[in-house]
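Removed: one protein chain of the complex. Kept in place: all other protein chains.
First chain written, first letter: the chains are A and B, and each begins at residue 1.
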Amino acid sequence: MQTFLDFISFKDPNVMYVILGMICINSSSALIGTFAFLRKRSLIGDAIAHSLLPGICLGFIAAGDKRMIFLFLGAFLTGWFSTFLVDYIVNRSKIKQDAAIGIVLSSFFALGIVLLTYIQNAGYTNQGGLNGFLFGQAAAINRDEIYLFALILLIILVAILVFYRSFILISFNAEFAQSIGLPVRWIEFLMTSLTVLATASGIQALGVVLMSALIVTPAAAARFWTHKLSRMLVIGVVFSVFSGIVGAYISYTHAATPTGPWVVAVLSVITLLSFTVSTKSGILANFLRARKNKIKILQETILKTIFHYHERRGLAQNLDSVLTPTDLLSVRVYDTYQLQKGIKRLIRLGFLVAKEKGFTLTENGKIEGRRIVRLHRLWEHYLLKRTTIDALHVHSGAEAIEHILSPEIEKELERELGIVGIPTKDF
Amino acid sequence: MGELWIIITASIVALNAAILGCFLLLRKMAMVGDAISHAVLPGIVVAYYLSGDKTSGLLLLGATLTGVLASFAIDFLSRKAKIQGDASIGITYTFLFAVGMIMISTMMNGNTDIDMECVLYGDISLINLDKIVVDGNLYLGPRAFYIEVIALVIIGFSIGFGFKGFKVLSFNEDYAKALGINTNRWHYALMTLVSLTTVFSFEVVGAVLVVGFLIIPPATAQLFSTKLKQMLFWASVFGILAVIIGYYLAVWMNVSITGAMVTVAGIDFFLVLIIQRLVDRKKRSTTFAAPEFITPTPKNSVE
Partner (left out) sequence: MREACAIEVHNLTTTYGGAPVLWDIDFELPAGHIIGIIGPNGSGKTTLLKTIMGLLPASSGYVKIFDKDLEQIRHKISYVPQRESVDWDFPASVFDIVMMGRYRKNNLFKRTNKTDLEIVLQSIEKVGLTKYKDRQIAQLSGGQQQRVFIARALAQKADIYLMDEPFVGVDAATEHSILKLLKEMRDLGKTVLIIHHDLQTVSDYFDYLVLLNTRLIAKGTPQEVLTEENLTNAYGGQLTLLAKVANLIKVNQFPIREKDVDL
């Protein structure tokens, strides 16, 4: 507990720098990464991150020391050049995009290694720590860098606010954006430059390999929770910043371990959890939905069977008989346990009432039973009218569909078929 | 003598990678190769940790499994979780790489066998330190050389034997399936081989740079090859060429050997690309307005 308090009270100013740095870096990359994700260009971030290394080294060689602005400028240039090369290869040869990314990524990285070893062996003083860029060194973030990272975040925020609609259009359909006269090339150029900025801001903390996780993963995790872009941006940022802080904390308590890998690990776990428990498309949600569907089908089928029972005896008009489960089993095959359960639920919901020797429909139950039979038969008529289907198959073809037809579709069916009331013929 | 061993060993790495890289590229899975090569890190750390010594064969085979697992995970994420392909790749390998790094920092205290930089770009200049010596004086060459030879035998045998299968799989998966071929089995066979190459050459060239050997020479060959065997041949040539030129360049400039090799491979690629475009342009200006690559042929009918 004490360590936790120490941690959040920023007793150590370095902790504050790490946290502030993480907030800026992770927000920047999650924001711009969302657009990369939507443009299906997630791995571009990977190419950029690896390509920053030679730029950093060149910046160092040019400046003769580790002045941040030189390193940053060098990184920005090679990072940006790498995306240009990827596009060039894809447009001018038969090499596909992912291979082009691989080519650029590994050649730039190799060049970076060459330069790095050159610097190490050429007797520069003051070069120690340059290889921190390989694996990242969040603890090395200092105050000036925080200002830089905050500035980058600000630029990205402003750009997204100003160009929000263009970004959306281009991310979803670049051809359409072009057709309505948007300067697509320029906006893509802007998006690329912002991606390079965000990547460059995180390279020191995360390193060349892990940096691309901050671009790709938050968007992928956010996607499980919403289909709306604005929410995706916010959720992505929240996930990413949260992972940044947790990662910094774990690294703080386990001093021997670096921050970057923990941040990425936490972020990945969040993604996995999102996939499992998200309310939209998670495994859990799917499971619950399947259960709900099953219960709904069971209840509605029982009501339908009660209607059929009456109809066969010519009692479709009043539906008043008292029934036992055995009566239903004479009309349709059920799993008896399921049937009992369904009847109990229907009684609880007020569609059936228990009687001395069985149960009978309530007014609501009658309405519901008629509605379901009617939907089933409307769908049968629709299929017969619009498609070719054996009269033998049309019944089973419509089975299950009555449970899903919404009131609007019911209206449209009525209009299209010109049928009122319950069609009497069942196929 | 040591020099020669380095060049020979690295050449075999390049050869292995070039052969597999051709199929990866044609299957449009270059970045899956990239992912696998990063994702084997945790497996390798565990292998080193358990053996406490360099490269025990069985443990390396275990590490190979990690790579195959990564390709499973990528498939799973894109199929079951419906995350688009390239994002699945990015998520999977950054996660596994992060896990590997955490393991190194927690499990490997004071163990210098696997230091972080070697992870990225290998230790090729040091392979001669670990020699196989018989009877105390008969020097048979570095251990890494033998490891690569084993990998080469496995890969050569698999690709030679299954050439047709890998070919039809790479050309069109649906067509292969339509012929009744179990494409899943072939796919994972290829992934296993890729994983095996990266694990086996990890010590020599490192996790990131092996990707350079996997992707760049085959891509260079792909630029002009019209037959699969031709592509395999030229990929191997470009790979070995990069090794030789890269080595002497590195020695001359006193820089990382593996880094120089892959840099040379990258330069080769762009040179070939530019030359090819120049040749094309010339062809186009001489043969009247023919579209790129498509030689105009009279639209004659089926005889």
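As a convention for this text, a residue touches a chain if its C-beta (ideal position, glycine included) is under 8 Å from a C-beta of that chain, and two chains touch if they have at least 3 such contacts.
Remember, it's a predicted structure, so these values are computed and weren't measured experimentally.
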item	value
Sole residue of B:L26, B:A144, B:M191 or B:V205 that reaches the chain not shown, by the stated touch rule	B:L26
Identified contact with the non-displayed chain, of A:S9, A:N293, A:Q340 or A:N364	A:N293
Interface residues of subunit B (partner: the chain not displayed)	26, 28, 82, 161-162, 164-165, 167-168, 170-172, 174-175, 177-182, 222, 225-228, 230-231, 293-297, 299-303
Residues of subunit A (touch criterion as defined above) contacting the omitted chain	94, 286, 289-290, 293-294, 297, 301, 308, 330-334, 382-383, 386-390, 393, 395-397, 399-401, 403-406, 409, 412-413, 416
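Everything below uses one rule, namely that only the chains that are shown with their structure count from here on.
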item	value
Interchain centroid distance [CA atoms averaged], subunit A/subunit B, Å	31
Subunit A - residues contacting subunit B, complex	37, 40-43, 45-46, 50, 89, 92-96, 98-103, 105-118, 121, 131, 134-135, 208-210, 212-213, 215-217, 219-220, 223-224, 254, 256-258, 260-262, 264-265, 268, 271, 275, 281
Subunit A-touching residues of subunit B, taken from the complex the two chains share	25, 28-31, 33-34, 38, 81-84, 86-87, 89-91, 94-95, 97-99, 101-102, 105-106, 109, 116-117, 120-121, 208-209, 211-212, 214-216, 219, 222-223, 250, 253-256, 258-263, 265-267, 269, 273, 276-277
